[in-house]
Each structure stands twice: as structure tokens, then as C-alpha cells.
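The complex is shown incomplete by one protein chain, all other protein chains being positioned as in the whole.
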Amino acid sequence: MAGLAKLAYLLAAVLFILGLKRLSSPATARSGNWLASFGMLIAIVTTLAFGGILTWPMIIIGIVVGSAIGATFARMVEMTAMPQMVALLNGFGGGASALVASAELLRSLQAGAIIPLNVAVTIPLSVLIGSVTFSGSVIAFGKLQELVTGRAVTYPLQKSFNGFLFAGILAVGIWVVLQPSSTLALGILVAAALVLGILSVIPIGGADMPVVISLLNSYSGIAAATTGFVISNEGLIISGALVGASGLILTNIMCKAMNRSLANVLFGAFGAHATAALGPVGIEGRGVRSITAEDGAMMLAYARLVVFCPGYGLAVAQAQHEVRELADILEGRGVEVKYAIHPVAGRMPGHMNVLLAEADVPYDKLYDMDEINPEFSRTDVSVVIGANDVVNPSARTPGSELSGMPILDVDKSDNVIVLKRSMRPGFAGIDNPLFFDPKTSMLFGDAKSSVKNLIEEVKAL
Amino acid sequence: MAGLAKLAYLLAAVLFILGLKRLSSPATARSGNWLASFGMLIAIVTTLAFGGILTWPMIIIGIVVGSAIGATFARMVEMTAMPQMVALLNGFGGGASALVASAELLRSLQAGAIIPLNVAVTIPLSVLIGSVTFSGSVIAFGKLQELVTGRAVTYPLQKSFNGFLFAGILAVGIWVVLQPSSTLALGILVAAALVLGILSVIPIGGADMPVVISLLNSYSGIAAATTGFVISNEGLIISGALVGASGLILTNIMCKAMNRSLANVLFGAFGAHATAALGPVGIEGRGVRSITAEDGAMMLAYARLVVFCPGYGLAVAQAQHEVRELADILEGRGVEVKYAIHPVAGRMPGHMNVLLAEADVPYDKLYDMDEINPEFSRTDVSVVIGANDVVNPSARTPGSELSGMPILDVDKSDNVIVLKRSMRPGFAGIDNPLFFDPKTSMLFGDAKSSVKNLIEEVKAL
Amino acid sequence: MIEELVGLLVIFVLAMFVGFEVITKVPPTLHTPLMSGSNAISGITIIGALVMAGRGQSRAASILGLVAVVFAMINVVGGFLVTDRMLRMFRRDKKEQR
Partner (left out) sequence: MIEELVGLLVIFVLAMFVGFEVITKVPPTLHTPLMSGSNAISGITIIGALVMAGRGQSRAASILGLVAVVFAMINVVGGFLVTDRMLRMFRRDKKEQR
């Protein structure tokens, strides 16, 4: 029986692995997701069949309620709100891990069992990681949803306090290990871990949230794996490790693409002074060419190759459908249209890809930074749609906040049209010399309405 | 203690994995091999320290003798004899697995222990796989070293007999499972498995041996993993699985590149009629242009791009150093020289790469088939050095033995010089229309002396 | 006990390797679905939650277990469905499809 259950969990884990393998191409990705969810079904059914379940009502209520909430979330969420959604789901996963570990401790105490040392060590670990993941994810959600201020909240002695808190948590953790029967210790541990989660995410700027979410995602995997050590379940360990690895890799990719260290993201309070940097700093005395939609349409309509470079502003304006329409019209006129996707354009990895996919843009028209950069020299018009940092040429010179970050070389193309609402800087809070380049024309206004105007004007030609 | 030993074995396995990962680039490969051997050292030291070793003389003798023999082999072997060498080493590995499993059975019997079912099942499995690997590898070695006939030996009712033998082995295996105390059963199992190994390799042509070796390599990994199940050792299981996977992948790559199924390789008796196919079949009435080294030198010296296409004949003639010298001289004259490496050129995967590396040809001058094929249209002279099947254009038309095998498109280049000794066919035993192409010039003779002559003549220009 | 722990550690380490190898092959295009999909997989704690909620040995443990089941199911169902919603949108250029 137990052997059969173990085999079934192994099968589930294998399905997860095969599912993730299929995510290596958009053509097979969807079936991969189904494989993985089938693996999850097997794991659940196995547990229901062999897990020694006695009281069914609780279980059925839990499953029905949870599934209903999850399905509603999945159905209602806007594509532009994906980062928040992932944060929230992640928080629930972490919370569940912490709850399971706590319940296991209570159950063992009730049953009067002696808690072996390895379990006594892994329980507080699992509770700690799970609780931090929960509260951290909720704050990240709040920041992205703008329920909590997106600014990096800083206060004096912040790091010292967090360090102190962490030391205290370690102490309480050891207390739980030594005296597992104390529910007080467990309670303090949970409370302190929740506070730690909040306090570590609060000082991080809203725009850095994706890195945080990805890291928390990794934590929730590690939390699941730790729970696996608690209840000696290989399935949990394998799946947790997979998720842990996935989160770490994505975190690493984002940090590299921003040319910042993880420590800088977590403790650098990037974006604390965002407001201070706003405003037309350094603009005086330099010329900015502002054009109308009519001028822009003219440039686009008679170009041979046009490259669209979307950024976070595309998500804010939700202009993806209009952009696609503009591309169709241009293609109808014989203009070649490509999309240049910077690895950290937007606010989470692959953000632009998802938005453009929603607007039915075929994925083979999207080009990675390394593929498209050599093409800019033969590009007639680059259209920067709500992007800023990812096209900022000051990244090439040392001494800037962006120094060393690879960028899209739009300034190599013959003409650049920039669609944004103002001269305000982007996420990094620094000015963009591109806007003062003689090749550049600014088309001010919300991206959605600007693109709509361009469509009208191109049609009118 | 046991926990510590397990940790050490895990470390060893991790080092094996990291070592194999470093084999993904020639620049890091050597350090990878050292990492893996360091992992092996850790595994050995751990066993000596925690394995409950009591009698040291045996152990020391065994280690010293084995290491000395292994080191001598490694030092003496010619690069051209690598396939044999791998076969032989592989045989020893399989043999060791079979011996360990047998010893474990004898030891348990002596100690009067009751043998649990899982061990009773895995022991005969391990003995079977290990013994087949041993005798099969030895025959493969013999064929490649030409101690045994390289021809596919066939006799009436061969397959029926082997099938019968296999059924018998299964029966004896079950006997061992049911009555592990019978050393007679074990002895019969070993003997029958050895015979099976011999009889399954004998009917396979010498040129198919690399596929067989790779498959046997995979078996030896599986044998090690099975032994790991016998003695409950994770280190053995992981390493065995790694080797098993590696062998399967290589087998698969070779079969694909030859456009044959594994079943066809194992049971097809390819090469049984090799002698029958030899001779100038189909040559009559068609013109073959034979040239002298002087003519050839002329063509090469005044070319812009020359592509060398080595094959098995390069290994036979051991002409790699001369080829490299010719390339240097041509490059000195401003000719661009590239090497085209077909995936199954030679007699084992990567065979040509190793030979050319021995002659100090930098690996970034070697181009895979897919990289080089588009280049042939701008190639002035392709020099086919002891290759035949891999440049046979009849692979492109249906109905030939080679149909469907991807080839090097040398016939797209302006001129082709073919270096071989006669009009005899290559491994597949079929004629090559390339030799009758008006663009083609044949330079008959042993590849080493032909290339030497070319060097002389180019120098004399 | 320690031995069992090491056995589980072996599995953890190997799974980490598999994870790294498999995930590094996912192209940037699919990083958002990867995040939500792997997130759903981390909802595997559901199997622990079910046991806690269902064994009914302790009232407190059952209640914590119930909440855990709800949380984990939100994570699992929400994660897989939202990933599917995203992936459904990805398509190759129709003109270039055969």
C-alpha cells in the first residue's frame, strides 16, 4: 500500500518534470501545463486513497471552496495584473506549507508521540519559510495592486531592526526545536516570521516586486520541500526542489538583466527617492522634438522596416490590441514589422510576451534583445511604446544607475518615435538622453490613444 | 557513521554530474573529467573507511594490480584504437558488476542470512546484465581488433536459437530467485549469460560495433545501478543511471545518423555479405577520372576555400598529422581551410574529432554537418579523405541502403578530390555515384602517402 | 533516522539538478507562464494539507489542515488555470503554419 502510494507520488513528480520540459517551446507549453496539473490530480487522489483520511466533510469543503476561489481568480484577473496574481497565489502556497507543518506538530503532540529530532528541526524551518512567504507575498501583492505604497519605505535603523528580528526568530526556532510541546513558542515563531516577511518586503520599491515575487516563489518551493522532509514524502521534496530551482533561476535572470545584485534589490531601497527624481531635471537648454500623430503616421507608412519596442507603459495603457492593429495595417501596406522584447521590459519576466500574445501577435514576430540588436542599423523607424529604461543609452556609459545593463539599440535606427505621457523618467528614475537625440520624435500622450491616433492617420493616408 | 558515508556517496555522485556537465564544452571538458575522477576517489576512500573492511591485503593487491593494468592500457593505446579500448574497459566494468552481485549472494549464504525477496530478484538481474556486458564487450573488442572476424557471422536458425537461450536464461533466473542457496543455478546463469553476450554480438558486423559498444556501455551502467539496488547504495544507483542514460543517448544518436533502427543494427546482420559487394560492381562503362598528386596540388594551391572531409580511411591510414600539415601549408598560401565532420564519420561518435585533435587541429575549425553543408556551394575544392558512405549522394534517392541518411553535400562544391585506395565501397557496401561525377577526381593510394605527396607538390609550386 | 534524512537529501539534490537543467531551457517568452505554472506545482503541499485535515486526530490540527487545504487548492487551481489562460494565447503566425 505505502509502496503503491510512493510509486504514485513518483509518477506525479515525473509528470511535473515532463510538464516543465514541455514549457521549453510555446508550441508544447500548453500540453505541458496540462501534464503537470494531471500530475497534481494523481497526487491528490493518491493522498485521498492511501492517506488514512477519516473525516471527509472538512476535506470536501476545503477542496470545493479552494478550487472555487482559485478558479474565480484565474478567470477574473486582467492580463496586465498577472504579477499581482502570481504574488497572491504564491502567498497562499507558502501559507499552506506553514499551516501543514504547524498542524503536524499539534497532531503529534495530541497523539502523545515523541517528536524525533529531524522532525523537530524541519517543522520550525517549514513554519518560518512558509510564513515569511505568505506575508511577504501579500505585501508584494498590495504594492503591485497599489493598496500599499509602491515606494520603498525606509526608516532609521531599518536594517539593524530586521537583523535583530531575524536573530530573535532563530532563537525562537531553537526554542521550538528543544521544546516542541510549547505551542506558545510556535505561536511566537509564526507571528515573528509574518512580521519579518512584511518588514523585508516593505523597503523594496514597487518596481522591484517581480524579483521579490520570484524569490518568494522559490521560497514557497523550498517550504514545500521542507514540509516533505517533515512528513517523509518524496513527492513533496521533488516538486518543492523543482519550484525552488525555477524561482532561483528567474530571480537570477532578472537581476542579471538589470545589472544589479540580488542584495542590491533586497536591501538597496531602490526607488525610495523616486518622487525626488521626477520632474524635468536636466531638460533645460536641450531641445526635444514633439510631433503629432499625423507626422508619425507619415514616417511609419513609408518605412520598409519598423520595430516596435514595448515597455511597462504598454501594460499601464493596455495598448496591446491597438499596437497589433497598427502593425496589421502597416503590414497591409507592405511595411515589415518586428517586435523587440527586452528581457526586463515591463514588470516581470516575459511580461510583454504575455500581453502581446493576448492581442494575438504571433510569437515568432517577437525578437529577443540579442536577435534584434543587429537589425536596428537597417531599421527605418523604431517605435518605443511606453518603454524607457530598456532603451536608455546612458546604460552604455559608466557612472549611471543603469550602467552595464544591456539595452535595445534603438538609437542605431534611422528614426525613433517615443510614445509616452511626459518627460518623466521610468522605473530607474533617471533621465534618458535618447529623448534628446536629433533622430528622436516624442509623441506625447497615453500610449493607447496615441496608437489609436496613429492608426487613424495611417488609414487616412 | 552510515549517514556520513551516505553523504560522501552523494557528494561523489554530485561530482560525477558536475563533471559530465563540464563535458558540454571542449574548454571545460578536461576539468570535468578530473572532477569526476575526484568523485570516484571520494567514493573509494569512503568505502575503505566506512565499508567495514577487515582484510586489507586482498584490497591493496586488487587496487594496485587493477590501477597498473588500467594505466598501462590508457598510456599504450593508439588514438585510432579508441573504439576497441572503450569496448574492453566496458567489459571489465560489466564483469565487475556481475562478480559483485555473485559475491554478495555467496557472502549472504555463508553468513546464513535469509535473503529478502528484493535482493533475490536484483542479484540474478545484476549477474545477467553484467555477464552479457562482459562477454559482449570482449567480442566487440575482438572484432574491432580483428582478432575475431569483423564480418557478421550468421548461421541457420540463429535468431530462434538466441530466443531460446534467452528464454532459458529467464527460467534459470527465476530458479535463482526461488532458490538463492543453489550455487549451481548461479553458475548456470553466469555461463548462459556469457554465451548470450557472445552470440548476440557475433552476428553484428564489425562496423556496427560502436553502436553495440555504446549499448553495452549503457548496460554496464544499468548493471551498476542494479548492483546499487542489491546493496542499497544510492551512489551506485545514481552513477549507474547517469551512465545508462549516456549510453542510450549515444546509441540513439548513432542510429539516427545512420538512419537505421536499433533493431536493424542488432538483428539486421548488416555487413554479412560485405565481401560479395566488394569489387568493381557497376563501374563498367562509366568514366572515373584519376589524377596525380601534382594535379591535385594545383587545384588546392589556387583555391580560396578548401573543405576537408575525413572518414574512416583517415583512421586506417593514420593520416591526421599529414592532413594538418597540408592545411597549414595551404593556409600559409592564403587558402581558407575548414573541416567538415559528419556525425558518423569513422567508427565511433566523435572519432574524427579525437584524431584531428591529436594532430593539434583547433576544434573551432571543425564544422558539424549542419554548419558546413550551406558552405559547399561556395567551396572551390572538397577533399574527401578516406570517407565514403558519409558523402554518398545516393543517400538522397530512395531505394538505397543509405536512403534517408543525411550526408555531407560535397557534390555541391566546384571540385571534389577523393583520396582512397581503390574503387571498393565503404562500410555500407554500396557504390558511390560521387566517384563518377564529372567534378570528381580520384587520387588513388593510401591516404597518408597521398597527402604526403600533395604536401610535396604544393611546396614545389 | 539520520540515514533516512540523507536519503531524502539525495532526492532533494537530484531534483534540484533536474530543476536547473529543465528550467534553464525555458525561453524568456514563457517566463511569466513558467512563474505561474511552477507556482501551481508548489501547491503540492496540498497532499500534506489533506492528511492534516482528514485524519481527525486533533481538532486544532484539523482546523489548521482545513485552512491549509483551502489555501493550497487556491494556489493549485488558480495557478494551473491562469497559466493555461496565458498559454492559450500564444500562437505561431498562421501564415507560416503548415
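Points to keep in mind about this one:
Labels for the chains are A, B and C, by order of writing; each one numbers its residues from 1.
As a working rule, contacts are C-beta pairs under 8 Å (C-beta built on N, C-alpha and C of every residue); 3 or more make two chains touch, one makes a residue touch a chain.
Everything quoted here is computed from the prediction, not taken from an experiment.
Residue-wise, the contact with the chain that is not shown comes from B:341, picked out of B:189, B:265, B:341 or B:390. When the full complex is taken into account, the listed residue touching the unshown chain is B:351, out of B:143, B:260, B:338 or B:351.
When the missing chain is restored to the complex, the residue among B:93, B:296, B:406 or B:429 that touches it is B:93.
Against the chain not shown here, subunit B presents residues 9, 12-13, 16-17, 19-21, 23-27, 29-30, 32-34, 36-37, 40, 43-44, 46-48, 51-56, 58-59, 61-63, 65-67, 69-71, 73-75, 77, 79, 82, 85-86, 89-90, 92-93, 95-97, 99-100, 102-104, 106-107, 109-111, 116-118, 213-214, 217, 220-221, 223-225, 227-247, 249-250, 253, 341, 343, 348-351, 353-354, 357-358, 360, 362-366, 368.
Across the interface with the omitted chain, subunit A contributes residues 2-3, 6-7, 10, 13-14, 17, 234, 238.
Against the chain not displayed here, subunit C makes contact via residues 7, 10-11, 14-15, 17-18, 21-22.
In this section, only the chains that are shown with their structure count from here on.
The chain pair B-C and the chain pair A-C differ in C-beta contact count, and the higher one is A-C.
In terms of their C-alpha centroids, the spacing between subunit A and subunit B amounts to 47 Å. Separating the CA-averaged centres of subunit B and subunit C is a span of 41 Å. A straight line joining the Cα centres of subunit A and subunit C is 16 Å long.
Residue positions of subunit A in touch with at least two other chains are not found.
In subunit C, 2, 5 are the positions where the chain touches two or more neighbouring chains simultaneously.
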